[in-house]
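A single protein chain has been removed from this complex, and every other one stays in its place.
Now for chain A:
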Amino acid sequence: MVFYITYIIVAIALFGFIALFTLFAVYSERKIAGFVQDRLGPMETGKYGSLQTLADILKLIQKEFITPSAADSILFSVAPVVIFAAVFLGFVVMPWAPGIAPAALHLGLFYGLAIVSVDAIGLLMAGWGSNNKFSLLGSMRAVAQIISYEIPAGIALIAAVMIAQTLDMQEITRQQGIMVEDERILFLGLWDVSHIGGILAWNIFQAPHLLLAYVIFFIASLAECNRAPFDIPEAESELVGGFHTEYGGLRFAFIFLAEYAMMFLVAMIGVTVFLGGWNTPLPNIGTVKLADWTTGLAWGIFWTLIKTLLVVGLQMWIRWTLPRLRADQLMALCWKVLTPLAFLCMALSGIWRVWVIVGG
C-alpha cells in the first residue's frame, strides 16, 4: 500500500517539476528570443515580465473546450493526453542523483526510447482527429521526421551503450565518474581516471568518437522534439500551427507542456548518456578532492539540473539562430549524413571496446 502512495507522490512531484520547468522555459525562451533580436521580450506582467507565463497558463485553463464540428471528437480529445503521457512516462527512468530515479530499470535507455516514440502516434491522432488539412500535413511531417530521426539518435546512443555495456541509466552514469566500482575509466583510452573523475571521465572524453555521437544525438533530438531548425511540423508561416492548429485552452496547454517536457527529456538523456549525468565536472587534482567534495545526493540533482538546463539553453539558442530546413533537406540530412555517421560511430565503438578498453 505504502508503495503505491510513494509512486503517486513521485508522479505528482515529477508533473509539478515539468509544469514549473515549462513555465520557466517558456519565459526564458521568449526572453532569449527577445535579446537575440535586440528586443526586450515580455516586460509588462510582473517585474521584467516574470509573471507572463503564469498569466498565460491561467488564461488557457479558463478557456472553453472547443471541438471543431468536423473533427473526430474521440481522437481529438485523447491526442493531447497521449502526447503528454508518452513524454511524461519517459521521465520514469531518468536518474537524478546517485540512487535516485523514479524507477531503476535494467533496460532503462531502451524503455525511454521506446516510450518516447509513442509521441508520434499522439501527433498523428491530433492531426487526423482535427480533420484539417494543415493539421494533417503537420502531423504527417512530424511522424515522418520523428521516425526518421530516431534511427541516428538510437544508433548514436547504442555507440555509447557499447562502451558502457549496459542499458541501465544509473549504471551508465556511474561509469562516468568516481563512483565507478569494477570498471576502469580511461581518458581518451590512455589515462586511468577512475579516481580522478570530473569532466575527464565523461563518456564523450572516454572515447573521442562519442563526441561526434553526441553531436549526432543532439541534432536528432532537436528533430524529435520538433524544434527549429526542424520545426516544419508546426511551421507557423506555412501550416498555421501544424498539428495543434485546432487546439485551444487546456488541450493546447498539454501539447505545449509535452513539447517543453520533451526538450528537457531529450536533453537529460543526452546528459546522462554522454555528459556524465549527475557526475560532477570538477576532477580530483592531487590532494584537492574537488570530485569527492561535489558528489552526493544534493550535488547530483544540482549537476543534473545545471547540465540539462544548459543543453536546453543551447536548444533555444539554436532555435533563434537557424532558419527552418525544407522537408527534403531534413530527410537528406537524416538519411545521408547523420545515419551513416552514426553507423560509423557504432563501428568505432566496437573497435574501441575490443582493442582499447579490453585489449589495452
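Following the convention adopted for this analysis, a residue touches a chain if its C-beta (ideal position, glycine included) is under 8 Å from a C-beta of that chain, and two chains touch if they have at least 3 such contacts; residues count from 1.
Please note the rule applied: contacts and distances are computed from a predicted model.
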With one chain of the assembly withheld, which option in "Succinate dehydrogenase subunit C", "Urea ABC transporter substrate-binding protein", "NADH-quinone oxidoreductase subunit I" or "Ethanolamine utilization protein EutJ" matches that chain's UniProt protein name? "NADH-quinone oxidoreductase subunit I"
The one of A:43, A:60, A:100 or A:327 in touch with the missing chain is A:43
Which of these touches the unseen chain: A:12, A:54, A:74 or A:337? A:337
Could you pull out which residues of chain A are in touch with the chain that's been left out? 32, 34-40, 43, 317-318, 320-322, 332-333, 336-337
